[in-house]
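Okay, here's the structure, questions in a sec.
Shown here: the complex without one of its protein chains, the others still in place.
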Amino acid sequence: MLPDATVLNRILSDAGVTARVEETTLGIVAHVPCEMAVEALSALRGSDLDFHMLLDMLGADTGEGIEITYHLRSLSRDEDVFVKTEVAYDAALRSVWNLFPSALAPERETAELLGIKLDGHPNPKRLLTTDGVAALLRKSVAVRSAEEVRAR
Amino acid sequence: MTDARDIVTSVGELASEGTHDPGMPPAGIRRIPSGVDGLSTEHLIINMGPQHPSTHGVLRVIVEVDGEEVVAAESTLGYLHRGIEKLAETRRFDQLGTLMDRGDYVSGIHGEQAAALAVEKLMEIEVPSKARWIRSLMAELTRIASHLVWYGTFGLDTGAMGQFLYAMRDREAILDILEAVSGQRMMFNYVRPGGVVADLPVGIEAKIIAFCDGFDGYLEEHHALLGGNEIFQHRVKGVGVIDREMALAFGLSGANLRAAGVGFDVRRERPYDAYSELEFDVPIGTRGDAWDRYMVRMEEMRQSVRMVRQAIAGMPEGEHTAKVPKVIRVPAGEVYASVESSRGETAVHMVTDGGTSPVRYHYRGPSLFAVQLLEEILPGHLLADVVMMIGSLDIMLGEADR
Partner (left out) sequence: MAIDRLTGEHSIAFIRSEQLFDLARSHSLWYMAFGIACCAIEGLMSASGPRFDFDRMGVFFRASPRQADVMIVAGTVNLKMAETVRMLYDQMPEPKWVVAMGACANTGGPFREYPNVVLGVDKIVPVDVYIPGCPPRPESVQYAFIELQKKIRNRTGERLAARRDRT
């Protein structure tokens, strides 16, 4: 279930990525800087840990920026790893679709709902909402209040 | 006067000397060549959905066809985007189940399980064994009900109407049981952090066993009715092949992944609730075509019945829920909890800060990954097979759009 943190550290540093690997309630999490995220993912994919499946990808508004989490799985070793990176509010997220095609839709969704730009995506359109809808998952966007609903 | 048969042969000859690719047709499938030499065809854009009886909800697929053959496809989502993830940030932890029910609305229990497991993992709650067994029992009944919906609509997609009625008949029998246990037919809100909301009602065991006894035979009938139909076989065999590599690359899970030959089942690989104590087989396909996906799901129903019987026979005594405070405060942290739903790996990825609601709540819907695969797999298929592909992947838009 949990990969070896030291092996993970070695693979990432061999690829020239400055990473901080820790074990949390989530599992093994590797924090990597935003500009090296793609390198880190490609190193993990090619390594003998064999993380060739991107199970999921999500973004979260932390108040300082958008935290992107990639969830990789290795079926041959039955291990999961989470790769986290921070993207500034006005920055662009580099697409990893040519490493993991399964990121195509989640990336579009994350970019649209958290209001960041998408870089290198073959189809960077909105996925879920229409033009003019705010970045709904941002903390600054509030849900409707009870009064608004009542006054519908 | 010309004999009608002559016309057919002459068109056939004409077509066969066109752009016919000898390597292409899979065994038993006759492909209509897209272009005839000397005749130019224009590409046509066809829009299917969001109101389309065969897109299973509100999926919209825009396909570009050259004659009968699809050359490009784009799936458009969002017609059911209603903010489950955002609203979860305003809900208490015991209210998350109501939202999850409405995500994958045909198999609500699985979503509830994922939400409850996530809370329990972070709070380190020990769930009583009776609660775990009831959960698994309910989950397997729900799986059968959900697969029956898929079975009925998949038949409708191929143009068969009869089995839909039989599938609905059996589904109603399951819904009666689920309603007796939880109080609702679809939106159960039965699984809560710490256990389940109420014990099984008195005498339900006999009803469930009676259902199982009948359903064993009905399942054979279902399979004979649809799977034994030669027209159906011709329409699904060799259609929509998703091989192992493609399935993994696109993040497929559940029956779709297993039909491609990857034997990953969350129930077996990462056992939750009572699955480590239940005995079941995980069916695996070999070719990854629509027929394999059909067979895997039919076999899964059989295995579910098997598990339901075991759960009734081995149901332990005890409490149906652990001691959980009225207002649940989950310690700060981050958690990933996944279950095997009817459609694949349904998971909750939750960030908490010690308060009464999550800070970030992410719901992984396996259908989202199946939908995005459509763009990749549809080109090269015939237009009629588009419907087969969508049907065989068992897509639920509620969890794709969330």
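Each chain carries a letter (A and B) given by its place in the written order, and its residues are counted from 1.
Throughout what follows, a contact is a pair of C-beta atoms (placed from the backbone, for glycine too) under 8 Å apart; a residue touches a chain by one contact, two chains touch by 3 or more.
Quantities reported herein were computed from a predicted structural model and do not represent experimental measurements.
Partner chains of the missing chain, restricted to those shown and counted over the full complex, are A, B.
Although one chain is not shown, part of subunit A still touches it, namely residues 128-130, 133-134, 136, 141, 143-145, 149, 152.
Listed for subunit B, the residues touching the missing chain in the whole complex are 50-53, 57-58, 78-83, 86-87, 90, 98-99, 102, 105-106, 149, 152-153, 164-165, 168-169, 171-172, 175, 185-187, 398.
As a convention for this text, only the chains that are shown with their structure count from here on.
If you average the Cα atoms of subunit A and of subunit B, the two centres end up 25 Å apart. Contact residues of subunit B toward subunit A in the complex are 74, 77-78, 81, 83, 85-87, 90, 121-122, 248-251, 253, 262, 264, 269-270, 333-336, 345, 347, 349, 351, 359-360, 362, 364, 368-369, 371-372, 376, 401.
Within the complex formed with subunit B, the residues of subunit A that make contact are 1, 24-27, 52-56, 58, 60-61, 69, 71, 75, 78, 80, 82, 100-102, 104-106, 109, 123, 126-130, 136-137, 143.
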